[in-house]
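One protein chain is absent from this view; the other protein chains keep their places.
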Amino acid sequence: VTPVGRRYDTVTFLSDLGTRDESAGVVRAVLRDLVPGVSVVDLTHELPAFDVRTASLALARAVAYLPECVILAAVDPSPGERPAVAIEVADGAGVFVGPDNGLMAPGVAMAGGAQRAVALTATDLHLGTPGSTFRARDVLAPIAAQLCEGVDLAELGEPVDPVLLVPGVVPLPRDEGDAIVAEVLWVDRFGNVQLNVGPEDLVRRWSLGPTSPVAIDVRTVAGDLLRRVATWVEGYHEVASGALGLVVDSSGMLALVANRGDASLEIGLAAGDQVVMTLVAESDAPEGVTTAVNLRRR
Amino acid sequence: VTPVGRRYDTVTFLSDLGTRDESAGVVRAVLRDLVPGVSVVDLTHELPAFDVRTASLALARAVAYLPECVILAAVDPSPGERPAVAIEVADGAGVFVGPDNGLMAPGVAMAGGAQRAVALTATDLHLGTPGSTFRARDVLAPIAAQLCEGVDLAELGEPVDPVLLVPGVVPLPRDEGDAIVAEVLWVDRFGNVQLNVGPEDLVRRWSLGPTSPVAIDVRTVAGDLLRRVATWVEGYHEVASGALGLVVDSSGMLALVANRGDASLEIGLAAGDQVVMTLVAESDAPEGVTTAVNLRRR
Partner (left out) sequence: VTPVGRRYDTVTFLSDLGTRDESAGVVRAVLRDLVPGVSVVDLTHELPAFDVRTASLALARAVAYLPECVILAAVDPSPGERPAVAIEVADGAGVFVGPDNGLMAPGVAMAGGAQRAVALTATDLHLGTPGSTFRARDVLAPIAAQLCEGVDLAELGEPVDPVLLVPGVVPLPRDEGDAIVAEVLWVDRFGNVQLNVGPEDLVRRWSLGPTSPVAIDVRTVAGDLLRRVATWVEGYHEVASGALGLVVDSSGMLALVANRGDASLEIGLAAGDQVVMTLVAESDAPEGVTTAVNLRRR
């Protein structure tokens, strides 16, 4: 390999390794050992175990905020099945290093798409360590270190045509009769329920804008249909106590929210659940909305 | 804005953003991007959601141990209601950046009080990002970065009279007849129960010192009164198995503790609970104390 001088000074690291044992720390230690001057920015290590979809969306939400860096992504339910890959984006402003299982695909797309990709088949560059189960430590960390040192992608293994990489699965909303059938992308720590619908979808479909009420139909676990009305507001503080709001969240998507409360608990929604949105027929005035919600709550 | 050269090389960061998703990591990434040479010291991101009091006490306990730094504090149940603020303390040895909701008040007081304050109304200094819900990322992080770069408080927005900042709520113990009525400030991971009573309070009231027994009355969830005797000891190892101790804890407050056990579980206490302390009438000898505890346990 031919290091050409420090290329990246930051490794952004996310995984499902958890924080209850030393696993994620050992990966940080390997990076510290191999490239002492490089900073590690931990995004999170408590992504649900094996949950490639949840992790891929977390990474995609973060991409726009990262410095030039190597991204080490380790949610890897089957490390033995397929070689890990490195994917270069944005004329080298970033390189994603991780499994080829769709984990990195939405983030790569957010960064403008894959320009070059390589399967990490040059095993002499990996750590000569026991077992084959801890790829973040044994493969991804040393490769990330070498990328930081300026080693070119081409030296890491066999080139891969970017179109052959495993794609990500980002569900799109669909129109169905009068309704928009949406899906929950993410529930954050506060119970805010991010949908795969942006404000532009409501504008396009119904010419709605802020202060507009939208009917939200959710299928409960028991199979019943729960109807709530949510009003499109500017921020949490505009949501009346006990009511539901729709805000443009920090990813630019619409989220169902409560005011200092947990909207996901109140309406029983988790990531992957379906939400059917329709236009509210009654008065659009916030007063009317509040009434509607109260009535429907019985 | 007029950067005058690196002023702070550390940002101390605490929040209720959690660690299960990328939120706190994205704030770190923004800081890394804007001020690459600055270190981030994470205090914790698992403060209970929306719990300004718990967070304000955690920050206050930490303040004496911080280097010169910018403190980024994000426990912010209502980001839209009131502008965030920056508060300068100790002739510029530190600047607190966060919501004006009392979160920072006890820490500011520990640092000698607010000398200057400003509302972060210069929105052109914030990130131009979607939504208005993620103030830690979009307002606090870029402002912290600018403070690190030497930008003066006055350039960040409208000055605020420090006496008009929302105060913190730190409960004080009170004398009631023969008793000191105390409150639980904090239960740490080990179940140690920090009270809002210092050793000087026992000395002042009862001229007590180490090895003295104190009766502890706690109202149980069922409404009964539970009486235990706790002996003031130097360390956990002096607490007999099954007994309760009172130690001067790492904040200089009295804490109810067990020896390798969880005192909070044993006596059913959580932050905010009331504890009534009285002098034990019987012999002050440790032997006597042990007996008293055993008797009362029946």
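Read from first to last, the chains carry the letters A and B; within each, the first residue is number 1.
Quick note on the criterion: contacts are C-beta pairs under 8 Å (C-beta built on N, C-alpha and C of every residue); 3 or more make two chains touch, one makes a residue touch a chain.
Please read all numbers here as calculations on a predicted model, not as lab measurements.
> Looking beyond the chains shown, say which of A:Asp33, A:Asp175 or A:Glu200 touches the absent one.
In the full complex, the listed residue that touches the missing chain is A:Asp33.
> Even though one chain is hidden, which residues of chain A still touch it in the full complex?
16-26, 28-30, 32-33, 36, 49-50, 77-81, 129-134, 137-138
> Just checking the interface: what residues of chain B touch the absent partner chain?
9-10, 12, 14, 19, 39, 41-47, 58-59, 61-62, 65-67, 186, 188-190, 192, 234-238, 247-252, 255, 257, 259-260
Keep in mind that, in the parts below, only the chains that are shown with their structure count from here on.
> With chain centres taken as the means of their Cα atoms, state the distance from chain A to chain B in Å.
32
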